[in-house]
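As you look at this complex, bear in mind that one protein chain is not there, while each of the others sits in place.
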Amino acid sequence: MSDHSPDNFQGYAKRCFTIFGVVMAITLMMVAVHFAHLPTALGIGLTLVAAVVNAALVAGYLMHIVSERKLTIIVLLFTFFFFAGLFVLTLGAHYSLPWGTSMH
Amino acid sequence: MHASSHAAPHHDHAAAAHHDDHAEPNFWRKYIFSTDHKVVGIQYGLTALCFLLFGFGLMLMMRWQIAKPGQPIPFVGDLLYKVLGDVAAGGVMSPDLYNSFGAMHGTIMVFLAIVPLAVGAFGNYVVPLQIGACDMAFPRLNMASYQFYFVGGVIMLASFFIPGGAAQAGWTSYPPLATTVPTNGQTFWLIGMVFLITSSLLGSVNIITTIIQLRAPGLTWMRLPFCVWAQFVASFLLLLAFPPLEAAGVMQLVDKLAGSSLFLPTGLAVGGATADISGGGSPLLWQHLFWFLAHPEVYVLILPAMGLIADIIANNTRKPLWGYKSLVFASLGLGFLSFIVWAHHMYLTGMGTRIATFFQTTTMLISIPSVIILTCLLLSLWGGSIRFNTPMLFAIAFLPMFGIGGLTGLPLGFSASDLHLHDTYYVISHFHYVVAPGTIFALFAGIYFWFPKITGRMMNEFWGRVHFVCSLVFMNVVFMPMFAQGMAGMLRRMSDGGVNYSQLSSANEGVQGALSPFIIGLNNYIVWGAVCLGLAQIPFIINLFWSIKHGKKVGDNPWNATTLDWATPTPPPHGNFLTPPTVYRGPYEYSVPGAPKDFSPQNEK
Partner (left out) sequence: MEIPYTIQPRPDTGTYNAKIGMWLFLASEVMLFGGLFSSYILLRVGAPADTWPHGWLNVPLGTINTALLSLSAITTLLAWVACKTKNYGRFKLCHGLTLLLAVTFLGIKAYEYRDKFLHYEVRLTDGRIADGHLEEKSKDFDLAKKTGEVVLHGRIVGSQAELMTHGKAADMKEIKVAAADIKRMQNYGPWHNTYLAIYFVLTGLHALHIIGGILIIGYYWGPGSAMWFTNHELFTNRIEVSGLFWHFVDLVWIFLFPVLYLM
């Protein structure tokens, strides 16, 4: 593949387990937030941020996106833009009502 | 018949290309279970053309019912009754059957005919040749993609024959109707769609990877024929836009089979009684997910067509395309924007003005790259030394036809005018203009153009021109009146041809806006136009098959074209090129000043 060809199993394994440790720590933090019964918006916000960080760790390090060529990263960025578009615009349409009408 | 295990002796050049290949494969491996992109392309092409004809037949029967509601369909009425039973009692198309045919006409034309022909057939056959590759990046995946398509098609066809018939809720399958129709046609439709989407996914991964990785040495991105760029962008659209529809399809299947209410709202009443469902679902959710695919899908329908037209125009004007870079960047922009315009299909769902304006804006913006592409193609004719052969006739006709289709999209894109035009025949006419005398003309042009590469023979030119003139005339006879009907307010999907909403019905005495007899009367012209359009395809079908054996024999490059696909033996052997090509110049170096010939092939030093 590229420059990140592993030559040392032990060293690589150590780095992997470190990532695992961080991912599990963040996961347990999310569980703690759940049991703390924080106000809804705050709870959701914190949990989502944590999930995104976990995802970034897995995608970045385990899937080696950090060491991928620009091409792959660009394709993925476009994908996420469309992914975001799907969410944001659909919700936008849901919350957008004609004048004088109200939800429910 | 099993071929013996040695290469046929008279194909010396084929044998040379086979030097690393093994025994000549048997009939099944060569024609049915082949991984060769050319065989897969032809399989897609023939299957898609069959579906195109079948979908056309469905429409013919519908148009008869529209023009002459309640009258038995001539010739096929009795057959329909024998095969489908009571829905066609007396040879008359019942409203349920009309709805079925309508839903399946749309589904078959879009998903089983046009896209497989444009992307599956032309994409598979032409792209590896034009980039100088020996095959697609993943040949076995290619074979699998055709097989998924085939199975999906069989499931869709089978749905006509199950009790209750095929899906009846439009090609758009809106719930709650789609879910609550008590028959299984919709279930078959959903399962068929899962197969078709899978096929499309495998195909698009293959095409994109092939274009990225297997370009010949010297073939930089800006030296690619526009045909390849078009397939590249279309494949990206298929790759990223189909999955939300697959998700929605799975959800609708769960609604139908497991009784959930993902798309069914609380308080839904079916047949007069409150439905026994949990409720809480959202019919609009389906619409969002469906149109998230279906809008990019229409660009998948048109982009490969534009690609074919571009190559044919450059070749038959003997000059480079005007604005190659503009074409490329416009198609990239088109692809990108196509993901954020979808709710212009949903202006009447109760969205507020802010979000409607957002979608209106992006819809207006997307007309810009469309116009750029059409303008470049049009300007490419200027100063050309035009050869008016059959492919070129179709290509030239494509331009104004697509122009009409595209321009009539504008009043639909503005939410204010769409209030009047939504769900009328104006919409039907708009999109048929883009796809029927638009894309289909481009596909015909492509068939006539690439036929000599596939078979080594030309199709008959006289009958090609007959096919062209008749198709052009009758396409317009069929679709032009529909603009008037739509503007007069005639709605879509009415099995009685609009009579119930017209002045012809005594119930509408004095009702303002009731359709006039003239508007209803146009249905008669349309049905005869459709019949003649169908008859006009007969010379094409005969020509296609007859020319395989009896067409005028030609060499490897009968059109004197520059792109790599014409640098192979004819028909191209397994592996395509005798020696791996190297590319020295752009794709449309025609009439280069000082060059010995009026065309400079890409791979000649």
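Odds and ends about this structure:
A and B are the chain letters, set down in written order, and residue numbers restart from 1 in every chain.
By our rule, contacts are C-beta pairs under 8 Å (C-beta built on N, C-alpha and C of every residue); 3 or more make two chains touch, one makes a residue touch a chain.
Because the structure is predicted, anything quoted here is derived from the model rather than measured.
Check B:Q43, B:S260, B:Q503 or B:T570 against the missing chain and you find that the one touching it is B:S260. Of the listed positions B:L240, B:A294, B:V328 or B:A514, the one in contact with the omitted chain in the full complex is B:L240. Chain A residues in contact with the hidden partner, per the touch definition given at the top, are 1-2, 5-9, 12-13, 16-17, 19-20, 23-24, 27-28, 30-31, 33-35, 43-44, 47-48, 50-51, 54-55, 58-59, 62-63, 68-69, 71-72, 75-76, 79-80, 82-83, 86-87, 90-91, 94-95, 104.
Where chain B meets the chain that is not shown, the touching residues are 17, 20, 133-135, 137-139, 141, 201, 204-206, 208-209, 212-214, 239-248, 250-251, 254-255, 258-262, 266, 277-282, 285, 288-289, 292, 575-577, 580.
As a working rule, only the chains that are shown with their structure count from here on.
Work out the mean CA point of chain A and of chain B, and you get 37 Å between them. The touching residues of chain B, counted against chain A in their complex, run 212, 240, 244, 284-285, 288, 292, 336, 339-340, 342-343, 346, 349-356, 358-359.
Of all residues in chain A, those touching chain B in their complex are 71, 78-79, 82, 85-86, 89-90, 92-94, 96-99, 101.
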